[in-house]
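So, subunit A:
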Amino acid sequence: MELLKVEDLKKYYYSGLFKKEVRKAVDGVSFEIERGETLGLVGKSGCGKSTLGRTVLRLLEPTSGRVLFTGQDISGFKGSALKNLGTRMQIIFQNPESCLNPKMKVYEAIVEPLRLHRLCKRDEERERVQELIETVSLSEELLFRYPGELSGGQLQRIAIARVLGMKPEFIVADEPTSMLDPLVQAQILSLLKSLQENYGISFLFISHDTEVVKWMSDEIAVMEEGKIIDFR
Partner candidate 1 sequence: IDEETEGTAEGAEAGEGSQDLVVGVGTDVSSWYLDMFASGDARFVWAQVYETLVRLDSDLNVIPGLAESWESSDDGKTWIFHLRENVTFHDGTPFNADSVVFSYSNQSYVRQAVLRPVQSVEALDDHTVQFVLAKPMPLPFYLTHIAWPVMGPSCLDAEGNFVKPVGTGPFKFDTQAKDQEIVLTKNEAYWGEQPLLDKVTFKVIPEAATRVIALETGEVDMIIKVPEYDVARLEAEEGIQIHRKLTTFTDFLQFNCEKSPFDDTRVRQSVAYAIDTETLVNEVLEGIGEPAGGRAYSPVMMYSDPDLETYTPDLDKAKDLLEEAGWKDADGDGIAEKDGEPLHVTLIVSKGVWAARHNPMAQVVQGTLREVGMDVEIQVLDEGAISKLESAGDFDMILRSGYFVWGPYPRHFFVHHSGNPYSHYNNETYDQLVDEADMTLDSQEQEELYHSLQAFVTEEVPAFYLVHEEKVVATGPAVNGYVISSEDPWLNLSGIYLERT
Partner candidate 2 sequence: MTDLIERTVRTEKAYLAEKRLSFGEFRKNRLAVSGILLIAVLCVLALFAPKLAPHDPLAQRLDSRLLSPSLEYPFGTDELGRCIFSRVIYGTRISLGIGLLVVAVTSIAGTSLGLLSGYRGGVLDEAIMRGVDIVMAFPNIILALVIAGLMGPGFSSVVFALVFTQWPAYARLVRGQVLSLRKRAFVEAARALRPSSFYIMRKHILPNCMEPVIVLGTLEIAHVIIFASALSFLGLGIQPPVPEWGSMLKAGIPYLRTAPHLTFFPGLMIIFTVFAFNFAGDGLRDNLGQPADQEVLSR
């Protein structure tokens, strides 16, 4: 059985203060992802990839359509089931600079999901954070800085470390390496890949770098104007 199944998902944005404007960011998308598989998602800038990624996780309420995770429709999830979902499905955001709470130090940002979901004991916490930050090739000296004091690439890797700490089953990776130099990018991508191999993580991998997408993905979906026009 597939891990994630998306059926005819739609997400429209409504805007305008007094007159309504509708933007169909995701307009009827269906796909499936098997356990341990990666679906690459490419498409022109602004075609709706990030929106799709966020809607799949129900960070945005879909306008219509269903998302099935391990066969269950996640739109009905509430309470502890929903909380549980947090550790199972995760997202690496495209814009790390605004995704970290400006008043939380890096350490707190990474430790937050661990504490929240009680993923490790209190006394192992520091060690775990240390480990995580090193897996994304960052030095521990960054731990006690605020996000405003970090470089773009460092932020991006912290966002990744934060997600990896939860050992999710499914990750939406929205251009996770856009700010990294090739060397580090290679490190991070290999890390993701090895994690996938070891733990059977599935990815929805959004990227513009065809080489990277090809290297990462089992299948590639091409999006245009809110619709998937091709699977490769």
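On the choice of candidates, all candidates are chains of the complex that A comes from, given by their letters.
To be clear about the criterion, contacts are C-beta pairs under 8 Å (C-beta built on N, C-alpha and C of every residue); 3 or more make two chains touch, one makes a residue touch a chain; residues count from 1.
Bear in mind the structure is a predicted one, so any value in this text is a computation, not a measurement.
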Single touching candidate for subunit A, where 1 or 2 all sit in one complex: 2
Subunit A residues within the candidate 2 interface of the complex: 54, 57, 59, 82-87, 90-91, 93, 95, 98-105, 107, 112-113, 116-117, 126-127, 129-130, 140, 143-149, 159, 166
